[in-house]
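With one protein chain withheld, the remaining protein chains of the complex are depicted in position.
So, chain A:
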Amino acid sequence: MVESQNTQNQNSVCFRTMHLDEAVRHTLESYRGIGGYAQWERILRERPDPNDLIEEMKISNLRGRGGAGFPTGLKWSFMPRNAPGQKYIVCNSDEGEPGTCKDRDILRYNPHQLIEGMAIAGYCIGATAGYNYIRGEFYEPIARFEGALEEAYAAGLIGKDIQGSGIDFDCYSHMGAGAYICGEETALLESIEGKKGQPRFKPPFPAQYGLFGKPTTINNTESLASVPVILEKGGKWFLEQGRPNNGGLKLFSVSGHVNNPNNFEVPMGTPFRALLEMSGGVKDGKALKAVIPGGSSVPVVPGDLMMDVDMDYDSIAKAGSMLGSGAVIVIAEGTCMVKVLYNLSHFYMHESCGQCTPCREGTGWLARVLHRILDGEGRLEDLGLLDSVAGRIGGRTICALGDAAAMPVQSFLKHYRHEFAYMIEHGRSMMAA
């Protein structure tokens, strides 16, 4: 029995337009048809105390869906909302964590819910302007989001003195141009300010000194798009969809060696076994070798262990990894783990912003040493060297990209050391043997 008790609520938050015809599900009319903008209009009419809304968000236990898992309501409460001057809400749609492809579908298929979420967040934190930072390659999602903005402005849902409420909210898109690091929230702010995307040293945190030097909150696309449904159905409803400390539904992007890779919005705590079944099982009927359960930055989990794990923050942490962005990368038996790790390390080398020496130099060392092992020129001492370099990056950099580069290396060597040793000794993959 692998069914989760709440599968009937699948696709009921960020994906609640998914049942509509693909050609029209992104339009204002479609979104209105499922009760869209009702929460925003209630706020415009009744002007509730923002603290009450933030309290509802805290009850919901929504945790940042970009990967860090920081409670959204708590984050909002850090904003000096009554301080004079401009404040900003920024949406992080720089989706680039390998394996993650959920925010793209929110932008394409439910952009109005994101706009409503941004407007509500702005009201809660005292921000009258919002920017949505969308990665530059997302031409189609950008067009969808900008089209939705035009519709929302034309319908008088955003802008100045909206519906005579005295509430202002202007919303803009900002296009990226190909840099994974801009998903780090302070690098993203630097990028909106027209600079290289290099993370800022903290403190000060963005809630004190953010975009253009003003108090700013940055939330992930999925987090913000969840807000209207949380307010509609209540924080308690959302929490109860999942488990204590792991509230709500969550989008999981299942990719890699499965028969039907896809995005699934399911309750937090859904067994991995059920998610794998929804994805059609491992491709070509092979056995499950390993899973990277939360995007490429988190530690790999051996397949047999993963089959007993539930998809929530705490259960995955117990298995030695992290839920991260909810990107579940499935790896089938027969895959060469040296090759997989080289692919990951090459990514981090390419995407390191170059600001901190341990990351800039260390990611290059990791990729080059792995490359030489793959080339059949590995040395016996290389495994120790990889351990050592990874250990000297983690925790020694301004942002988490350093940790993200180190964790895969450490976990692959922990679980699949024999494959690396075999390749060094024989000059070829154990999987080709």
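Everything that follows uses one rule, which is that a residue touches a chain if its C-beta (ideal position, glycine included) is under 8 Å from a C-beta of that chain, and two chains touch if they have at least 3 such contacts; residues count from 1.
Everything below uses one rule, namely that contacts and distances are computed from a predicted model.
Participant: From the names "ABC transporter domain-containing protein", "NADH-quinone oxidoreductase subunit E", "Secreted protein" or "3-oxoacyl-[acyl-carrier-protein] synthase 2", which one matches the UniProt record for the unseen chain?
Facilitator: The missing chain's protein name, per its UniProt entry, is "NADH-quinone oxidoreductase subunit E".
Participant: Quick one: say which of A:Glu22, A:Asp49, A:Glu193 or A:Glu277 touches the chain that got left out.
Facilitator: In the complete complex, the chain left out is touched by residue A:Glu193.
Participant: Which candidate, A:Gly178, A:Pro244 or A:Gly384, sits in contact with the chain we can't see?
Facilitator: Going through A:Gly178, A:Pro244 or A:Gly384 one by one, A:Gly178 is the residue touching the chain not shown.
Participant: Could you tell me which of A:Met79, A:Cys101, A:Ala148 or A:Ala207 touches the chain that is not displayed?
Facilitator: From the options A:Met79, A:Cys101, A:Ala148 or A:Ala207, the contact with the absent chain belongs to A:Cys101.
Participant: From the list A:His26, A:His112, A:Arg135 or A:Lys250, which touches the chain that is not on show?
Facilitator: In the complete complex, the chain left out is touched by residue A:Arg135.
Participant: With the missing chain put back, which residues of chain A would touch it? List them for me.
Facilitator: Touch set of chain A with respect to the missing chain: 86, 95-101, 103-104, 131, 135-140, 172, 174-180, 190-197, 200-201, 203-204, 208-209, 212-213, 253-257, 261-263, 292, 296, 327, 329, 331, 335, 340, 343-344, 347, 350-351, 353.
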